[in-house]
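Submitted below is the structure of interest, expressed as structure tokens.
Every protein chain of the complex appears in place save one, which is left out.
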Amino acid sequence: MAEEKKTPEQLAQVQYTRPGYKWMDPKVEFKKGSYNYGAVKENAEYMSLPYPRKWQPFDADWNLPDNWQEIIFEGMRERLDRFRSFRVFMDICVRCGACADKCHYYIGSGDPKNMPVLRAELLRSVYRNNFTAFGKVLGKIAGSRPLTIDVLKEWFFYFYQCTECRRCSVFCPYGIDTAEITMMARELLNLVGINIDWIVTPLANCFRTGNHLGIQPHGFKDSIDFAVDELEELTGVRVEAPINKKGAEILFVAPSADYFASPHYYTLLGYLALFHEIGLDYTWSSYASEGGNFGLFHSAEAMKRLNSKIYMESKRLGVKWILGGECGHMWRVLHQYMDTINGPANHLEEPVSPITGTRFDNAKSTKMVHIMEFTSDLIKNNKLKLDPSRNDHWNVTFHDSCNPARAMGLLEEPRYVIKNVCNHFHEMPENTIREQTFCCGSGAGLGTDENLEMRLRGGFPRANACKYVHDRFGVNILLCICAIDKATLPPLLEYWVPGVEVGGIHEMIGNALIMKGENERATDLRGTPIKEVAEGKEVTEDV
Amino acid sequence: MPLVISLLAVIVLVVIALAGTGSLGLQYLFGVIFPYAALATFLIGLVYRVITWARSPVPFHIPTICGQQKSHSWIKHSKLESPYTTLGVIGRMALEIFFFRSLFRNTKVDLKKGPRLVYGSEKYLWMAGMAFHYSFLIILLRHLRFFAEPVPFFVTALQTLDGFFQIWLPIIYITDGLILAALLFLLFRRLYDVKLRYLSMAGDYFPLFLLLGIAITGYLMRYTTAKADLVEVKELAMGLLSFRPVIPAGLDSVFYLHIFLVSVLIAYFPFSKLLHMAGVFMSPTRNLANNSRAKRHINPWNYDVKVHTYEEYEDEFRDVMKAAGMPVEKE
Partner (left out) sequence: MYDAGKVITGIVIFLVLITFPFWFNVASGNATYKPDPKIITPNEQCMADGEYMKRNHMDMLDEWRDLVVREGQRTFVAPDGKTYEMSLSNTCMKCHSNKADFCDQCHNYMAVYPYCWDCHIEPQETTYGYK
């Protein structure tokens, strides 16, 4: 890979032309940098997934079970009977092409099978062949093709080149959601033992230890304790961070990267500072130490298995309700799935902010509140003392993460908070934010190093919009509320738009939050020096 | 290739109808049996497809949200793009069905030097879609003058409105022009746009050619000397409706060609992408409210799965937890 490394200019030489072969002829080439490694056998076994084996996508022989086609057809039949979305989306696409140039992978790669419509056709063609009268009779003319090993390989290649970001679904006149189709395809691939390591290993880790990273309880505690020490060093305030505390009012669940990866870590410091300052009676849990859910990227069943811990733990600890941290797909699961798959949460109470008394009516059944809803309410009710000038060295933009935007509609809460804690805020162009936001290009389990070229391509539209505000307004940090974003955008931006860092909103809150008894802050939470207050004032007056 | 196949298919249909009602004299087949069979296929097929969709549940609450959620009272909630109530959903669906809301959002991406991605508004597809669907609807309603006696007032009103410009005799209907322009644009677009040409299949071209064939035969009968005897056409239509079919003597092949192509279109409907007419109502990303945390959505097949309980977890990690000073359930 090293010798083939392309410059941004080379990688952006994308041609939106027709290749010399028809899309119906399956063709897939496992080029380095454009696919993910196969699942490790032991982890697949730990999760009791079907047909665990040693396997890699580039192997000529995938060692499929003998009756793999039957398994897939049976799987399709079962899913067609279980998911109306699948059946309807297989039947009604008119191939108008409105979705085509909405996909970040298509924009970044020019590969026509990355147009959402053709991605779906890969599966639809087999559906027609085996499940529709016209397809059976007319064959290729009706757009149907038999399920061959090459078709299966193509499925693997392209359904692991979809980040389930649902941008295409916003533009589809029938709301056809490629994420649904990708989910079905991945479930079908799983039935014959085709999975990727970057999804199955986090699944196994999370199932066993409670978080994707496989951090054991004492490691989790160390990590939180370390953050408490570091926060004290930075602010002079010693905060409490209770873990597995029974009888706390609120259970707090964040994505595990927040306490183990950078720049997530500064967001963690922000949470800790905030919860201390408002005197929140809350607890972390080591058993439910993961808000994210890679099960979403694998199968409805895996999602349910991982998600079950949150309600079970809230019951064991006897909390009143649950607060969730900054994470993208985590919130897709919590907002749209959790109550259905693991509810009803009758052991919890309807969430009420203990600080402001605000009732979160929109979460009264699931009983889980997004931290942006919680914090924006604190600010609105003047419960926080904030000094936004402490973020004056940051010129910020906000990247709507796919799922909070398109699964929840959480658009204004983060912006409201940002405007209260940062003085310099610039939006990226309107076709790249809010419900039209672009994916980081690494979601849905695709954020691996081996897949780097595809990630850079997929992240190109987001990075390019960021470059616009960087060049124009001097934006030097992109804020987001998603752990995958925070993990995968730094290398992406370094590649496409050097000079822009990535941070979380609660990091900015942590910077701006004036804590009782704090030392004068010389640096922000990541150790970057804050401009002198006096100097800052002078600058403002000059302007 | 798919283009040629579709065009050939329509040509074959034309030949069949012309031969059938010309030298073969199969007027009864084309005027009575095919229309009945097509209508039955359409109705039964469509209802069957919709019921098939309905037999699969919507296990998860998966609307695609396109606006601000309902949260705090002081944040303006987007009632139509992120509906919270059934009324909001009805509003969102109405926008989708009557105004093609989602398609209206359409953009076009351009990769310029820099590299710089530029997004432009792209409304042509929306315009052509609206022009086609509304013209088709109005033309369909105008045809009620053949199927209803007395002709209902709204049909007459539509005629007057549609013929507002009073050009030519018989007056040229605006929708007759619009539908042709829209169909030609939609066809042109499929061929001109490289992406679309690559992905288009016979199933995409065939309905366009079929509709063009229907439109053109219609124009022939209205605007050229190949005029049909309208009273006879209505006699045939009324005969079909009252289940006393008659074949009037004076109807030409152009007329039979027209209704044959219409018969093919409606019979083809339930087996094709034209199903989007019904499917748009059933799309779970559009027809659900964004209230999934306020109201529990039920999955009828929600089954128990193997979970990893806290007890199992603590059993594995009890020693390290105790060593780290973390509370445990069992000492």
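Going by the order they are written in, the chains are A and B; count residues from 1 in each one.
The rule we apply is simple: a residue touches a chain if its C-beta (ideal position, glycine included) is under 8 Å from a C-beta of that chain, and two chains touch if they have at least 3 such contacts.
These numbers come from a predicted model, not from an experiment.
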Exercise for the section: List the shown chains that the missing chain touches in the full complex. Expected result: B
Problem - From B:228, B:262, B:275 or B:289, residue that would touch the chain that is not displayed - result: B:228
Handout entry: Contact with the hidden chain (one of B:238, B:305 or B:320)
Key = B:238
Exercise for the section: With the missing chain put back, which residues of subunit B would touch it? List them for me. Expected result: 43, 46-47, 50-51, 54-58, 144-145, 147-152, 155-156, 159-160, 166, 169-170, 225, 227-231, 234-235, 238, 241-242, 244, 250, 278, 281-282, 300
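Convention: only the chains that are shown with their structure count from here on.
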Problem - subunit A-facing residues of subunit B, complex - result: 2, 5, 49, 52-62, 64-72, 74-76, 78, 81-82, 84, 96, 100, 102-103, 105-109, 111, 115-117, 119, 125, 129, 193-204, 271-273, 275-276, 279-280, 282-286, 290-299, 301-302, 305-310, 313-314, 316-317, 320-321, 323-327
Handout entry: Residues of subunit A touching subunit B in the complex
Key = 8-9, 12, 14, 16-19, 23, 48, 80-89, 91-98, 100-102, 107, 112, 115, 117-118, 121, 132-134, 141-143, 166, 169-177, 180, 207-210, 216-218, 221-222, 243-246, 286-287, 300-301, 304-305, 308-309, 312-313, 316, 334-337, 339-341, 343-344, 358, 360-366, 368, 373, 376-377, 380, 405-413, 416, 429, 431-432, 435-436, 460-461, 464-465, 467-468
